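Selected chains from the complex are presented in situ; the others are not included.
Note that the chains take the letters A, B and C in the order they are written out, and that residue 1 is the start of every chain.
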């Protein structure tokens, strides 16, 4: 474990954001306040899902957690030390960010270089995770020869292969079909269980959030702030039974859907505030 | 350690200055016991820089440059000999200009305003009764460019050396307006000398003497037997036939530096004349002994005796 | 196909040359046949070959040195922004100053020989490579750099695997321009220091109006330029293969 635990609690925190503010400079000179007073404490081994309307600042929270950008106010700590990128954190970017001039294998290898591995071991590990995401046949292909979903799987393999203690995942399954997504979810849960890593997982799917997370953080827009934090009290593993018929699942789901509806349609800061909806629409209808 | 002689031509020119190249080729330097290595550069400034960098021991440079350097006290060079006191210049013009008197109103190419060739031409034209001011002067830079410009019809007349004139392959529509003899008669100035840094004069005096001795000996041999020069020059004459070379060799009679080319009267005259040009309007005055050293030539002449056929060694 | 078109264009050029030679005076252009003849003569005498050898030695040494210095310098200026912003204006100032102006100083410091010549070539070739590499590094994709930082890649790895490959099109274009300017400067160097190589022959034949020989030298220089840029093209093809543009 890095550094010594500190902060308000006595329990060590894997990730701790306290009173974080973030403002971006925009081109017309107007500053854009993106995050306001974000406070979030996550213990090791916890799976946290981040839910919120488009543009509310989820990606920004992940970048702060990784130490890629610095907050304008407040502190971001990882295992008690200021957050900074390292091999113990893995990031699955929303836009994949593959190196265009590197093959699939070289892209995964690039991330593994920060780890103290022998050459042979590194090669073995890269191949193992490429196989895990089903791309062995394309290990020597360049990103431009891959489909969207295949690129996303390379990004997954790259983050998984580092076997990090903290996984930051930004809509990691958005471009993958339902069945492959399920396979990837299973692999993610396996890794998570095995390594007791902490996961901060951005998703647009309420179902996915309930299926995977210990805790769900709901964010609201403009400026991004935490609206609500919910614990998911469903027994694990959730794959082995029909979790959807559990009444707790149904209650949680309906609640989240209603809250999302409010955030998108009724929050005066929302981009769709006051939007006229022709056609009947119910807040707890399924999310497509 | 070889004695490095810096010359500003790229192969033996078809003028008496070729003795420097030919002395190497014909073994004259070797016979005098000095191992001369020729260093070829394009222009006088490069030759001067080479001497200062210690990349050369003797250089053949323009007298005007030597005077500038001496006057501004920026180099310690002295002239010890001149293998070819004045390069044979002539004025060439379009064929329809047959008399210098026709020149006024026409364009005339010079190297640059105030340059040596400009001043020389002014003097030559003045002797022919033409005021340079009445001409349309164009500064054109390097001699080959001037020749090109004349051949292409962009200027009506220009000064060039006989070497450039002879090598022009296509002279249709061009003719010589003032020949080399008339030119020299009107402007009898020394334009190139061989200089050495004073320090070389002190440390390698014997070598300098040997070099001058070899040049004088070869000049005397060519003066006596022009055919020998024509034969030696045969590989370098370009399009010139052996007959033309022979003819040229004959025309050089009396211009060979058979006595080392150091005539104090000529040099003093040259100095005064150069100081009268525009370039030197603000240049501090110098005296002959600051930039010329006769002791080398005198020592050589003491050994070889004075040749009475030309090149009077006045002091 | 491309070869055919190139040949056709070459034939067109030679045709134009014929026409030009026929219409412009003998003092300026020799005909293609005369030139061919002169080329044979020069080649047989061994003069061309030895001049090419001299020139290539100066040229390749100077160009290689320029590339070795310019690429790291450009990357450094592009990544350490404060350094880049401080120095770039001086780089541009130096680039805009005629190399010829420095020749007296170079002769005094480095003499007339190989060192001086190589340095003049170096001075000419370094600028385009540096300026282009600098621009290429500034155009690198910030998202990729962020990704690399996120996986804790070392500075060296970011340099070798992200910045340099992303700047390849810039650097190769810079090398192309640098190669051509380096060759031009080789000629300048051979003219202004101790005269030698192809530059020396160019001056000699130019000054004595031997236009057929002169053209042989000009064409030889152009061919050297073509060979070097073709080598660069092959290198680029390897480095840029991932684009799949052939």
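Criterion: contacts are C-beta pairs under 8 Å (C-beta built on N, C-alpha and C of every residue); 3 or more make two chains touch, one makes a residue touch a chain.
The model shown is predicted, which means the values in this text are computed figures rather than measured ones.
For the assembly as a whole, chain copy numbers read A x2, B x1, C x2.
As a convention for this text, only the chains that are shown with their structure count from here on.
With contact taken as defined at the outset, subunit A and subunit B are each touched by C.
When the interfaces A-C and B-C are ranked by how many C-beta pairs touch across them, B-C comes first. Nearest to the global CA centroid, when each chain is reduced to the mean of its CA atoms, is chain C. Separating the CA-averaged centres of subunit A and subunit B is a span of 86 Å. Work out the mean CA point of subunit A and of subunit C, and you get 50 Å between them.
Centroids of subunit B and subunit C (each the mean of its C-alpha atoms) stand 37 Å apart. The residues of subunit B never reach two or more other chains; the list is empty.
Listed for subunit C are no residues, as none touches two or more other chains. The part of subunit A that touches subunit C in the complex is made up of residues 63, 66, 68, 85-87, 89-91, 93, 95, 97, 99-102, 110-111, 113-114, 142, 144-145, 158, 162. Those residues of subunit C whose C-beta lies close enough to touch subunit B in the complex are 25-28, 103-104, 107-113, 191-196, 200, 203-204, 206-211. Those residues of subunit C that touch subunit A in the shared complex are 143-144, 146-154, 157, 161-162, 165-166, 239-240, 242-244.
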